[in-house]
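Excluded from the complex is one protein chain; the other protein chains are retained at their positions.
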């Protein structure tokens, strides 16, 4: 079986599900003949036609809003926002409508839609193309927010997101779109949502992360192993709802936790993880929880973006700080 | 001196500053002859003219976006969003532009604007009129987010917000717009931003809150006093940037902390406060940090809204839970 | 310099303000039963409206938006639509919703702060009303797209106000509907006001119908207080929509005779004189005058109708007032199809916490929104 990249896994999942379920369709800017600017929808229009692979006008509010109408009609729209930097005009639709259509109609109507967007820094893209603002969506009741960190999880989680009966924000870490390959059987098997994925077992400390930062975090864990320190690495994968049990169990074992994310620190999803630990895991904590995050600044243009993004070195620093407490 | 309500204090601050600084102007829906749906801008158009008290078309993206253009031109726009439920189309402008105009131009242009909006539940308003989503803004680098909880602080903080050289989101807890009166000298004196306000001193535990929930929190502190428990009450007031020092000092003294907010729990500003405590105050904590918040559900229509909002009873329960740890 | 494009906006009216036909009337007007049914619908909305305002004033209903004087738009929309069409309404479209089969009790529940008012027993594909102005136009695009994709001879109708035409989401929707030639009709109730902002302050466009031109969409004006004209133009637009001829924007000219909502006091910003000048254009009086002259209708029938409809309204109100509130845990029951494990404990916490004794009605009218 050929090994594929994360972005190819996204395409593979879309193609599988469109083939299996004619209610599924794709819409967004340049998703048609161009296959999306990252090629996530490559070949889909040829295969499934222009009616189901829809190039929209340049209108992000519309993209989200019409997906809601489609979903209410029983379709399974997968809408693409070209970059997360352009998702903000869609927040109104996601917050005021998608997240609550089922609730407000007491289940009469529902909103099984997926809103996909590439996000995060590190590819030296232009201004407004590199932010990570998943926390905005994680705060909105009624939504799911899912972030894959490997080709296999991209495939399995996207299938799950499309099949989920409620709205899902599916954020794709574009820095690792093509960074690694693995073989991903095209078998239509979804992965579970609402659960963390354990990327590495360990006893000495817990590293919690998601998305592209799994790379630096795993690298840090490897480096720590070289020092004889055994780090557990947890990929949140679904950041809303949060599987706090897995995190709490891990920290109950290790007593130490470093949270790593690209987004700005203040009110990032790391804060929620830390809060859960402070509420429900306080007495297992042997050291202060550390957050290694993007800074509370505007994401700089690309010359300085590597200074902004958490590095393996910063993760290691934090891990060491955590381990100093005895 | 007459005693005034919080909403009157807002009007008083606007009138003062418009009188003192001709660069200040007000814009929004129905802010003109109608004086705003809550009367925040009552009488301003008569006094300062239609050019400086501007009824806009029904266009929230425009309201925020044109304020940015005005601010860049040296004006000091105070833009009103009629209810926070309609602020979301303005997020794109605040996140992608207002928050970074100074930064991206290396200080050549800046954005001294205020975006005001009434927020929160408890007045039995229609759907979409009662949410508290301050956390969305608190996550955005480059913004300030300010929430007054008394007439005096509304006056002093709004003046400070207008005079601040950077963009400020000013959220007004509408439940207490007319709930209490105090005398607020109309002297043009601003209150400091970026600092918490200590509403009540105490030694046994720290209650952290902001906005309308200061009422229930103070009431709980009073009830605790009756039981011989001395609670310190901190009003964050500026939720971004967060004055964590004041909180840490208080918790260093009390060892216990309950955070109270109306917004949904997950990724609310309470998470950030809890995270800061877990990072920098871990060893003062004698009990898990408790969050008493709105639930992670859609804000219900008004028949059930009082069940959604944190009550004095829920604050007391949490306080007692916290005090059980010895 | 050469001219490369020309456009024109037409205005439609069948009955003048005294109910005199200006032209040959459309076919449905020759069917007395049909006309009487429509006339009933006007009155049932108006009587409902009167009662709802009383309920609000007496603390038995929350903020409520009255369609007073604009009932012909909703009734016309409702009668032009087939049951298989989908309505995506604003908050002032009770008249259309009633014709579609939404119960008065539902509308009361909604403004009474109870989500069950959005769980319609019929018209189950219709959207509940949209409070965020203009935002529902996008939903209508998605719905119309679904109908078109499935090649169903159905159409969607989206109703909104003059103020809503200033919103970007309305425009994005209009434009997209044009691109895909969707089976979608936008109906703008131009009642001249958006709360305190008059039509002229909302846009320099001399008509709102011409907004359609920006999307390459058909646009026209209709006298919104002329029920015959509204229904007729809607039927035409819907027929075109179902036949694959694409969307239409219809601006229905009317006037908001009441306050914006019960939380508003329009005397603050508009003159009594302006209001009085509109009194002669009432859509119900106009229909009655014509129906009387056509000998479809008598004073005796009028009296009986009021008695009958008032009883219906009273029954709905009784049902509304009798309904006990939902369980507090209900706020978790429809959040997701299956409540995620992460929130189960919150649901339990909620069930455990006894809130203070609760007063389910509106607190003092502290705002206008």
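The chains carry the letters A, B and C, assigned in the order they are written, with residues numbered from 1 in each.
What we mean here is this: a residue touches a chain if its C-beta (ideal position, glycine included) is under 8 Å from a C-beta of that chain, and two chains touch if they have at least 3 such contacts.
Since the model is a prediction, treat every value here as computed from it, not as a measurement.
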Task: Residue in contact with the excluded chain [from A:21, A:127 or A:182] - done: A:127
Open item on the list: Using the document's definition of touch, tell me which of B:61, B:82, B:132 or B:214 contacts the absent chain.
Closed with: B:61
- [ ] Have a look at A:16, A:48, A:177 or A:191 and name the one touching the chain we're not showing.
- [x] A:177
Open item on the list: For the chain not shown, which residue from C:85, C:172 or C:226 touches it across the whole complex?
Closed with: C:172
Open item on the list: On chain A, where is the contact patch with the chain that was removed from view?
Closed with: 29-30, 32-35, 37-38, 55, 57-62, 82-83, 85-86, 89, 118, 123-129, 174, 177-178, 265, 295-298, 300-308, 311-314, 317
Open item on the list: For review purposes, identify every residue of chain C that touches the missing chain, sorted by number.
Closed with: 1-13, 23, 166-172, 175-176, 178-179, 181, 201-207, 209-211, 213-217, 221, 246
Open item on the list: Take the complete complex as the reference. Which residues in chain B touch the chain that isn't displayed?
Closed with: 25, 51-52, 54, 56-57, 59, 61-62, 64-75, 77, 89, 92-93, 96-97, 102-110, 141-142, 144, 165-166, 194, 241-245
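The criterion applied here is as follows: only the chains that are shown with their structure count from here on.
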- [ ] Select the chain at the greatest separation from chain B, using centres from the mean of Cα atoms.
- [x] C
Open item on the list: Between chain A and chain B, what distance separates the C-alpha centroids? Give it in angstrom.
Closed with: 30
Open item on the list: So the centre of each chain is just the mean of its C-alpha atoms; given that, what is the distance between chain B and chain C in Å?
Closed with: 35
- [ ] For chain B, write out the residues touching at least two other chains, lowest number first.
- [x] 61, 85, 89, 127-128, 295-298
Task: Sequence positions of chain C contacting 2 or more other chains - done: 115, 132, 168-169, 331, 335, 342-343
